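Sharing a structure with you now.
The complex appears here without one of its protein chains, the remainder shown in place.
The block that comes next holds chain A.
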Amino acid sequence: MSHKIPENNISEASIKVMLNDELTVLTNDLSIQSLLLQQNIAANSVAVVCNGQVLPKSRWEGTLCRHGDKFEVFALVAGG
């Protein structure tokens, strides 16, 4: 189920990113859009911050995750 694998199993085609402070190993050439899909994150209800910058939805498809990227995913929750 999880794509996270122990460090000693990381192949050369893998990159490491931080996703909401969790070290996450991804295959190369994964777009932001695919990353959300892979993580079962409902893409229509979140915002993605990449290395401190809000990444507009229009760029999710064309932006590839790079080694060392720091992603933060935000969602709306109940509040007053």
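We take it that a residue touches a chain if its C-beta (ideal position, glycine included) is under 8 Å from a C-beta of that chain, and two chains touch if they have at least 3 such contacts; residues count from 1.
Just so it is clear, contacts and distances are computed from a predicted model.
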item: Listed names "CRISPR-associated exonuclease Cas4", "PTS sugar transporter subunit IIC", "Thiazole synthase" or "Glutathione-dependent formaldehyde dehydrogenase", with the criterion being the UniProt name of the chain not displayed; value: "Thiazole synthase"
item: Chain A residues touching the omitted chain (full complex); value: 19-20, 22, 39-42, 45-47, 49, 54, 56-57, 72-80
